[in-house]
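I have a structure here, written as structure tokens, and I will follow up with some questions on it.
All protein chains but one are shown in place.
Moving on, here comes chain A:
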């Protein structure tokens, strides 16, 4: 009754197909003399290619999937990505509250930027205002710390705090804002309901 023909075929592209020509700053891919390269060239021209072709034939499947779900990122698994993407340092040349900030910019910031290459650092004046460190995070939020009258060392501490921050809102007061641990997996025990298990006596 079952007639299933399954052919699995994986055509692996060999590395020799491409040679990289790096010239000035642009890179061209040049096809070498290789039979598969003709396939690639066509695919490059037409915006489609196929290294992996998985062929199976069958008549009809009763299995279907509900819409396109996507694989979710797991915290702590895979590559680490620093959540702070940009730090802005604002200073004032005139005001006394920026004295520590100005010293920080000249003495400590270059080393800080070198040690944290994943953070984009920008320095800009903000005349007549207190000095501020503003951090932009991957989740789209931003945080700002006023560093008026602080010493360079204290400002470095604030910069390190900002660098290590996740950008999440700090909300320890309300129940909804508290850091709640959420699992990707469904509960083993299920959700409690009053109709099952031991009888509930009023």
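Just so it is clear, a residue touches a chain if its C-beta (ideal position, glycine included) is under 8 Å from a C-beta of that chain, and two chains touch if they have at least 3 such contacts; residues count from 1.
Following the convention adopted for this analysis, contacts and distances are computed from a predicted model.
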| item | value |
| --- | --- |
| Among "Large ribosomal subunit protein mL44", "Cytochrome c oxidase subunit", "Glycosylphosphatidylinositol anchor biosynthesis" or "Replication factor C subunit 2", UniProt-listed name of the chain not shown | "Large ribosomal subunit protein mL44" |
| Sole residue of A:82, A:95 or A:146 that reaches the chain not shown, by the stated touch rule | A:82 |
| Residues of chain A (touch criterion as defined above) contacting the omitted chain | 1-6, 8, 10, 12-13, 15, 18, 20, 22-33, 35, 38-52, 54-66, 68-74, 77-83, 85-86, 105-107, 109-110, 113-125, 137-138, 184-185, 195-196 |
